[in-house]
Structures are given as C-alpha cells and as structure tokens.
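A protein chain is absent from this complex, but the other protein chains hold their places.
As written, the chains take the letters A, B and C, and residue 1 is the first residue of each chain.
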Amino acid sequence: MRDLPDFSSDNHAGAHPAVLDALAAANAGSTHAYGDDPWTTRATRLICDLLGCDRPVYFVYGGTGANVLGLQAMTRPHHGIICPETAHIAVDECGAPERFTGCKLLTVPTPDGKLTVEMLDGFQQREQSQHWTLPHVVSISQQTECGTIYTPAEVRALADAAHDVGWLLHMDGARLANAAVSLDCSPLTFTTDAGVDVVSVGGTKNGMVFGEAVVFCRADLADEFPNVRKQGMQLASKMRFIAAQFEALLTQGLWQENARKANAMAQRLYESIQADPGLQFKWPFQGNALFPILSPESLRSLQDQFVFETWIPEESVARWMTSWATTEAEVDGFVEAIRRAL
Amino acid sequence: MRDLPDFSSDNHAGAHPAVLDALAAANAGSTHAYGDDPWTTRATRLICDLLGCDRPVYFVYGGTGANVLGLQAMTRPHHGIICPETAHIAVDECGAPERFTGCKLLTVPTPDGKLTVEMLDGFQQREQSQHWTLPHVVSISQQTECGTIYTPAEVRALADAAHDVGWLLHMDGARLANAAVSLDCSPLTFTTDAGVDVVSVGGTKNGMVFGEAVVFCRADLADEFPNVRKQGMQLASKMRFIAAQFEALLTQGLWQENARKANAMAQRLYESIQADPGLQFKWPFQGNALFPILSPESLRSLQDQFVFETWIPEESVARWMTSWATTEAEVDGFVEAIRRAL
Amino acid sequence: MRDLPDFSSDNHAGAHPAVLDALAAANAGSTHAYGDDPWTTRATRLICDLLGCDRPVYFVYGGTGANVLGLQAMTRPHHGIICPETAHIAVDECGAPERFTGCKLLTVPTPDGKLTVEMLDGFQQREQSQHWTLPHVVSISQQTECGTIYTPAEVRALADAAHDVGWLLHMDGARLANAAVSLDCSPLTFTTDAGVDVVSVGGTKNGMVFGEAVVFCRADLADEFPNVRKQGMQLASKMRFIAAQFEALLTQGLWQENARKANAMAQRLYESIQADPGLQFKWPFQGNALFPILSPESLRSLQDQFVFETWIPEESVARWMTSWATTEAEVDGFVEAIRRAL
Partner (left out) sequence: MRDLPDFSSDNHAGAHPAVLDALAAANAGSTHAYGDDPWTTRATRLICDLLGCDRPVYFVYGGTGANVLGLQAMTRPHHGIICPETAHIAVDECGAPERFTGCKLLTVPTPDGKLTVEMLDGFQQREQSQHWTLPHVVSISQQTECGTIYTPAEVRALADAAHDVGWLLHMDGARLANAAVSLDCSPLTFTTDAGVDVVSVGGTKNGMVFGEAVVFCRADLADEFPNVRKQGMQLASKMRFIAAQFEALLTQGLWQENARKANAMAQRLYESIQADPGLQFKWPFQGNALFPILSPESLRSLQDQFVFETWIPEESVARWMTSWATTEAEVDGFVEAIRRAL
C-alpha cells in the first residue's frame, strides 16, 4: 500500500460524502429486508425516470453480479453472447458469465473496444448448426474498457441489427454516467430509446460504497428475476442501504456531478500532454480513461511516483483513470511528472 | 411497510452506529481495490485471532455467497452435502448451493435443526455406487434455523465422524455470535478447536450494513479461493468498507455486545411468557429466536400489531426474533400483547 | 460375474435378435451423420404415430440423458422439479438433473411411487418467495420405480393440475412399453392424450442395444433442442444405428411383444408365489417388477442362487425384475427356490 496519488481505477476512490450521509440516514430503525422498504421503492422510481423504463429495477451487490444476472435473464445455456474481446465480461470476471449462464462468449476483435454492425455479420449470416453455440445476445459496454463511447445512433444500429435476427442487446453500464456526461445527453438516449434490452447501471464507480442495478428496458425479460437474483447470490438483506445510496446519487444530479468531475480531470490531463510529440495513445480519449503508449523506462519511472495500471504489458500501454475524487492538484502534479518522464 | 415493532428478523434491524462510524472513517482518500488495503489486512488478523486460524479469511458480500463459496471450495460437483432439512442452504437460498457447486443436498429430518452423529450413519454405511451422489461435506448452522445451538462437544463429534470417512465439516455461522454468547465461550471453541473445516462468519445480522467472511480453518482448502470468489460474483471492489465494519465489530468486543443484547431481549421475552400454560414452543429456546405454536387467531391478532414471520403455516408456528437493536420497551409491549392474545 | 439366472434388471438382458438384425442392416454404406439420414426420418415418424405427436422426436444415447435434456428444455435454472422421492431422477442419476438443469428437485414421499394431485397442493398453494425455488415441472415415471403404473385418468389429473398453475408435466418413460401393455392401451392414451408435455421413451430396456428418445408432445418446447442435445453430450454421430433399432421395435409391434413377454414372466412369478402367507410385497404388482419383503436369511439364500437386487436393505426388500429375455424355465426354477427359501 503506497500513499501515492492514484490514477489507477475509479474504484480506488472512496464514496462521495453525500452518499455516505444518505447511507447513515437510512439507518433509522427497523425496516423490512430484501427490498420491501421505502428507500428501494423511491430509488427504483428514480432509476426508472432516468432510463425511461417502467420498472423493473433490481439492486445487486456488484458489477459482475449485475452483468451476469442480466445476461442470465436474457439467455438459455446453449446460447452465445457476442462481445468485444476486450469486454469486462470476457476478460475480468474470471469466467463468471460462462459459469453462471452456461453460455459461450463469442468474442470479436475491435480496433477500439466498440462493436459495429459489420462485426455482427459473420454471426448473423453463418448457417446455424446444432454443433455450434447459437448467438442470442450482443453485449456492449458504455463507456468501453478502452475508454471509448458509443453514440446513441451506434447503439441503435446495434439494437436494430440484433433485433432483426431475434437477438437481444445488453449494456454493461458500470460507467454509464461517464458516457452520458461525455455525450452530454440523458442515459435514456442511449439505453431505452436506443433499443437496449437490459442495462447494468453502475453505482460503485460513480461514488457509492457498493451497489449496482439491473434495469430491464424490456420488462418481460424480468419475469421471475427476483429468484434469479437470489439464486445468483446477489440479494442484499438490508437492501435499503444500497437503495439509499442510489437515491443520493439521483436526487440532485449528483451522479452527473461526479461523472463530470471525473471526466473533467481526465480532460485536463489529456489536454496538458496530448500535444507532446513523444506521446501516443492506444485508443481515442473520450471519457475518464487514457491509454498512453509509454517507453518501458517512462512507465517504470512514473509508477514509482504514482499508482496506475500497466494495461498491455507487451505493448507498454498504461491506463490512467480519474474518478469523482481526483483533484486538479493531483492532475497537475501528474502532468509535471509525465513531462519529465517523456 | 408498517411502522410496527419488529420481531421478524435480525436483518430488519439497521447497522450499529459504531459500525457506521467505522465505515465512514474508512472513506479516507484512495486505496487499492479488491482487498489490497490496510483495513482488510487488519480485519483479517482480527478474525484469525477470534477463530484461531492462521489465515486465510475472505470477505464476501452476503450470507448465501459465503455459504455457497465455502462449499464450492470443499467439493467437486458429483459430491453430496449432508444437512438438516431445515438448513438455510436447503430452504432459503433458492437452490444457489446446488446451482453453483453442482452438488446435491442430502437433507436429513431432525427434531430440532441439529444433526447428530447417528444421522450420518445412513450415509457413511451405505455402499457407494456410481449411480449415487457421493457424500463429501456435512454442513451445520450455528445457531440453527430452529434457534438451537450445538455444544462444542457436539460439533467435535460431527467433525470426527466426518473426518473418519474422509468428509469435511462446514459451518454456516450467520449467527455465530449469538451462539458464542449463548454458550458463553469463544467461537474458537466450536469452530477451529472443534474440527470445523470452513466457516461462514456472519456480519450483517450482527450489526453490519453488509458483509460476511469465509474462514478456512483448514488452510489448504483455500487454494485458488480468490478466483473462486471472483467467479462467484462475491469480490467487492471497495473492500475496505466491508473490512472496516468487521474491524469495528471485533476491536472492542462489539460483536459480543450486539449478540448479548439480542439474546438478552429474546431471553426477556421468553421468561415473561414461557410459564403461560397455553403456550408451547416448537423447538427449545437457546439463542435469539423463539418458535411459539399459536392458535391461528392469536397469530393473526398479534401480526396486526407487530411484525414477525409465520414460520410453519400449517402448524401455526411463528418466529419471534430479536436483534442488537431490540429494546426492553419493545419486548415489554410485545409481552403484554401476547398475554392478551393467548 | 456369476452365470446365474438373472432377475436383477431389464438392462441385464441383451438386445432382441430382430433389433440386432436391424442394426446390422443399417450398416449399408455411407450416410450423413447426426440424424440427417433415412433411418432417423422413418423412426421419427413411427414414434410420432405411436405417441400422437407431430414431431419433434430426438434420439439420445441413454435414459439419464433423455430425462435430463427433456427437463432442461422445460425449465430455467431457478425452477423446481416436483417428483416422488423414489424417482429415478432423484435417486439414481448421481445428481445429473440438478447439475445440468440447475434446478432443485422437490421430492415428495409417496406410498407407492406415484404422485397424486393432492401431493401437488402444498407446492401450488404455497406463497411464492424470492428465497425459494419456483416449482415449474412435475415429473412422473411410467411405470414407476416401485413397479406401479398410472392410469390415463391419473396422468390427466396431474397434467390438468400442473397446467392450471402454469407448470408442465414430464414423463420418464424408460418402461413406457411395460406400462402400455399392462394397461392394455396405446401409449398415446397416457402421454399426448393425457396432457403430458415431454416424454422420455425408453429403448434399451425394451430390447435395444442402446438408445432412447425425447418426445415433445408440446412442440414449442423443442425450440433449439438440437443445440441442447449437443451441449448435453447426447448427439450420436452415427445416429442411424439408434434409429434403425427403434424402427425394428416399432414396425411389427415388437415393442409390445417384448414388453408383454417381460410382464407375463413377472405375472407368472407373482401368481406362483403371491398366495404364500409368509410373503408380503412392499408395493402392488403391476408391471414387470416385484418388491418382496423377505427375511434376511431368505434374501441371502436366494441371492446365492439367483442374481437380483436388494432394494431397501434396512427393510430387507428385494427387487425381482423380468425382461423380454426371461424364460418360463427361469421363472419356474426361481419359484421353486423361493418356495424352498420361505
């Protein structure tokens, strides 16, 4: 544990004070467990308003749980889930999606972490065979693990292409707020209105202690989902404490403020260094993450002074990520060090 | 949602204020995610001290997750898990243990929720067959779902019987603290020292917001468990917030104080009414739960004034449960109402 | 391996010579694999005719595979499957149904291996909870593992009760032929016409080398079943060799002849000994299996001379089972020995 300025991940940050206050305020006597409480009712309504859906919303503990259970509700075990080969579900969830859904992930190479309609062609036009996994869901992340962001039109095109052949569209929205702020639009625009069927809505990276939500834009997919959630080990007994945090994020636009802060700090960092002729980026900068290609020496030297991740060791690509808690001073100190190191 | 005095469940209570304070205090800047933080290190040591084990301890989100992942570490999918037919894993986890471990639960009828060595005989002495599930783990709850408690000697006898035939002993300790207080001994006595191999240590019901621990008394069973936990969707990113709560429970004996309070309130309730000739109990009273057999009219009348669960509808058995937050006034009001209703 | 007369199981018998001849005759040059062959087309039509369904029929390797994949097509993993506690799927398939479907088996004690509508009441009337497995399928065996047989009216009553609450009815028909012969009716009467949704049709115990069929009386449940079968490891490459055997059984009524022979031999045995005052039977005799309650000495003495199974060791209950290959001489020799032993 080093006490260095941290550009490693938005879950290295703590929780926003207003979120913690709401959590503490929810500690008011007894209430029913498992979601039958007023906080859950209110937070559900707020998320429905945000995403333009008419229920149902289900709170879960974590992001992997949100993705896996949403996908479980969309599939049967002989189905395949098409996703970029860089997807969080493909890379960083230790096989949980395959293990729990029984499905195979059909991964696609992409230049920037984003699927396109053309990439689905190979799967749509392939003759189906009983020997092969049947594609059934397309899963995208908004923002992606490469820091890139789909436009609402791009999401809509994928939704249409999927629906045309009877498939469904899933969105991993662990960083939904960063995408909305970057696009300067409501999340509604690139979820329900763009044809997404199920969304994981991130809370933790947006300033919560813990907690995510599975939102069903297409309500019939939620049939029996309470039992799916319980069997999936994601039913919180004292659920008011997740709901109260979401309420804090959603009542006064705190979700936007937090994401705006994170994105702005990444922007400040990017603008300060992007002109440097010695610096290339692996993927375009769009949200709250930069992926610089550094010399091994620069990388090592910077990691002695700051906490951040080596993203692709063999290409010497790093990830610099900001959060709601990143300060201008931290960014400025980092910029200075980067300039020295290059 | 009714604002009535609540004897329904120890997870209807909120979190203990000192736990919430610790959670807030942990919100101090950035730290590494996923357990690589000082709170996790300290809380791990405290649990090791309490249970007399030498690591490893793994924090997870919830009680079902703790049970399922502990059992997953102890089994292969063709194994069977012997448990009382009233066990939480058999009744109230929506099939999660079978789904995730692949194992069959081999349930045993019991008079009071407790397994005995004699009950294992049928499985131990049965000729093994390739057509049958191979028993491999015995799982007990301490305290049980019937409110009863194993003595250390009873646990030891089960452990010996299991180990003699190459099986393992698992303990669901969601209410470990209540059992320890009732037995007036250290949890060490009826876990590590009694031969238990893996324990789920409950935090939520003992006054936390969320969070449980999987403790490996037999360390080699924890090989690769970090990956089991991640695949099992139970790896918290901001893990310091679970660890800090456990630290609060364990530093000043708060875990005991909370359990003592819950048990004392149940005791106060029991002593006030047990002499009533019209009142029978389904199972012996030992911890923080009473299971009265009421007339359907009494049951209905009391549920108009208090929140509690009907446990066995067809026998008109209720469950009255206390928590760290139950007050003497609440108990006394309940006693009065019970007397009226009988 | 002892060369003793064998009343152990109908899969201790070999294959009927006409079945073997058909298998050999199918060895005629090349044909497409995986079911795209004329034998499969013809055998499918014959089974459809027999069970009054309009496709689809799927051949699989074995009986456990037939049951598990049929149930898989009827369920999602958070569902429960209600069955007698003596059911083959509950007792003798090493947890394969739970492992593959993810479902919990909700077992019911029965006096004779048969479910009744009353036994479903507890599940139908129970308030549903997110903590509990959701019942979705009722599974019965025809004939049962206790040797008993449902009348068409009994099956219809179960189907109606299941359908009334949105559930489905599954039939394990490993010994469908024995039941049909005993009832003196077409299998149509107690399958499609009685409301059964999916049936496992047994071939092996009826005189085949290997091979069973999954028949969908309700066709929409078979959507994507070819992929379910492949993922379930039950797709035979040289499928013509399963189909040709079924064709042999079904063209000249051989399936009936074989079952009639098995049942007649069991009848001969039963009639010769049932009057003996020292002999009780555990369950009523109806098909091709008897379950006598013997003294431990009689049991041991008879097992020195004949091959048969001890069914319930603690009650000294044996199983005597006949097959299409059992001869009158074998039965008569057995009767004589039984008389001596009693």
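Basically, a residue touches a chain if its C-beta (ideal position, glycine included) is under 8 Å from a C-beta of that chain, and two chains touch if they have at least 3 such contacts.
Just so it is clear, the model here is predicted, and its values are computed rather than measured.
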Of C:55, C:126 or C:238, the residue in touch with the unshown chain: C:238
Selected from C:20, C:279 or C:337 as touching the chain missing from the view: C:20
Option touching the unshown chain, where A:133, A:148 or A:322 are the choices: A:133
Hidden partner chain, residues of chain C it touches: 1, 5-6, 8-9, 11-15, 17, 20, 23-24, 26-33, 36-38, 61-65, 68, 93-96, 99-100, 204, 209-210, 227, 230-238, 241, 307, 325
Footprint left on chain B by the chain that the document does not show: 34, 72, 76-78, 102, 130-134, 224, 226-231, 235
Absent chain, residues of chain A that touch it: 77-78, 80, 91-95, 98-99, 102-104, 130-133
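One rule holds in what follows: only the chains that are shown with their structure count from here on.
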Between chain B and chain C, centroid-to-centroid distance (C-alpha), Å: 42
Separation of mean Cα positions, chain C and chain A [Å, integer]: 50
Set of chain C residues in contact with two or more other chains: 77-78, 102, 130-133
